[in-house]
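Dropping the structure in here first, questions after.
With one protein chain withheld, the remaining protein chains of the complex are depicted in position.
After this line comes chain A, so read on.
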Amino acid sequence: MDTKGQWKRSAKAAHTDQTVSQTGRQPGLSFELSESLAGIQSELGNSPDLIIRQIQLGGPLRIQAAAVHLSGLADTSAVNQFVIGSLLGNMEGLFMDSEEGGIDEGRLPAMILNRALEIGEAEIKEEWKEMMLAVLSGDTVILLDGYATSILCATRGGEWRSVGEPSSQLVVRGPKDGFVESVATNISLIRRRIKSPKLHLEYMKIGSETQTLVALMYVKDIAGEDLISEVRERLGKIAMNEVLESGYIEELIQDKTFTPFPTIYNTERPDVAAGNLLEGRVVIIVDGTPFVLILPAVFTQFFQSAEDYSQRFDIAILMRVVRYMSFIVLILGPSVYISLTTYHYEMIPTTLLINLLAQRENVPFPALVEALLMEGAFEILREAGVRMPRVIGQTVSVVGALILGSAVVEAGIITPIMVIVVALTGIASFAIPAYNMSIAGRLIRFAFLLLAGMFGFYGVILGLIVMVAHMNSLRSFGVPYLSPFVPLSVKGQKDTILRLPLWLMTPRKSPQQMRAELPEFMRLTTGNEELLAPLIGKAGRPPETAEGDQPDEQ
């Protein structure tokens, strides 16, 4: 394929391209080294971190060459030792067995690649865009004078955060390593746990500007083929300029936007990712974030912790029951209090009622306002605590606990029992292992608060009915959100609220199996693709070409 004629043609085309680029079109690779270099420089806006090292090759030809890389992104020692070192080394060997007349000029880049470069991953590319992407990814590009082609050497490196303990989803017992921002590292963390050839990996680049590397992982034969193709398709439809975090992907591929409940799980823990892969789920790793997406996700999954499987099963069941209870406390705590005190006072035991009465005696606000004030204050406190620099964090908790906790009661603005209720819901929200489920609960809590204030328990029950109906309508990649409760599967209960001993749980039921058991009408996949239409391009287009800046080329 690499014939001389083809080169010339493509080179010529590139050449004309580059000349036009002066007037605003795309630059291309040129036969003139200086022109190519100038093109790179101008496209990167003469960025000072672009390092261009000009070299004269040894051997009979004395050709000018240049190694281009971005400092910081590339591993400097690799560039020095293996790229520039190889080029400056003895080039005589290159031409030892070449034909008479010396050198076949056209084959020079291939010969350098084959015989000189001491780099594991290197290839020849003629496309200007690919070359630029390589430079921006941290690779080193070798350009040769007289050749409109480039050799890309993988020298990606630079500084990454090292693998450390995850900042969320902590466990007492269990592995302490967490994902980092690098896709390659994250994949290695998973692969170390599943040494199976069935663990498949696919790469895509999403984001027309960011060109973010997105890795799709699944275990072949365990994950359903239709699930994988559905994920692939939804990822392919994403047409965004930037993908900076896995949350961007999550929001664009989830089944339903208008719901407080998360339908895609995310984790910082490689052991969780590995476990879910083996249960037949798909893992999406996004470059630049330690949070990895796991899908499909059902409601019960958000109440599981990696530790459930490290601890004895009875202890794990206790912990899970506590988590479900704390979710109920979180969404219903203040609303039950309001309903009881303003509508259903007869349900409170008399002795407690007398205490409540005495407490409420001099409080100026109705219970609803009281609850809104206190919950609002608590949310402010929590938000402040999260965003605060760590040094000041202590101050926040001290001020929050003291001022809001006791002073507000002493000032007679809030009843002590309200402080207890709010504190309880606050603590309960931390007991839920998945942060996104916990913030969902925090949001729903306010809806229930208002319902309780307006209708008492009647409203709370109506709200619960609506909430459960809504949860029933949710699907995560075709899997009903409340499964295995709705539709009920007795076998599926092995790992929900219960966590049976491991030997009883195998073989586990994959989401695909659960889905396959559904009646046909329940196997809907998506709910809101139409709503997302502005962001989603034509179906079936590969993501690399789904860029907004050159739509007419397709």
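Methods note: a contact is a pair of C-beta atoms (placed from the backbone, for glycine too) under 8 Å apart; a residue touches a chain by one contact, two chains touch by 3 or more; residues count from 1.
Throughout what follows, contacts and distances are computed from a predicted model.
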Name check vs UniProt for the chain missing from the figure, options "Rhodanese-related sulfurtransferase", "Protein translocase subunit SecD", "Spore germination protein KC" or "Zinc ABC transporter ZnuC", returns "Spore germination protein KC"
Return the single residue from A:V171, A:A367 or A:L474 that touches the missing chain.
A:A367
Which residue, A:G138, A:G207 or A:G456, contacts the hidden chain when the whole complex is considered?
A:G456
Touching the absent chain when the full complex is considered, from A:L353, A:L373, A:M471 or A:L498:
A:L353
So which bits of chain A touch the chain we can't see?
341-343, 345-346, 350, 353-358, 360-361, 363, 366-368, 453-456, 530-531, 533-534
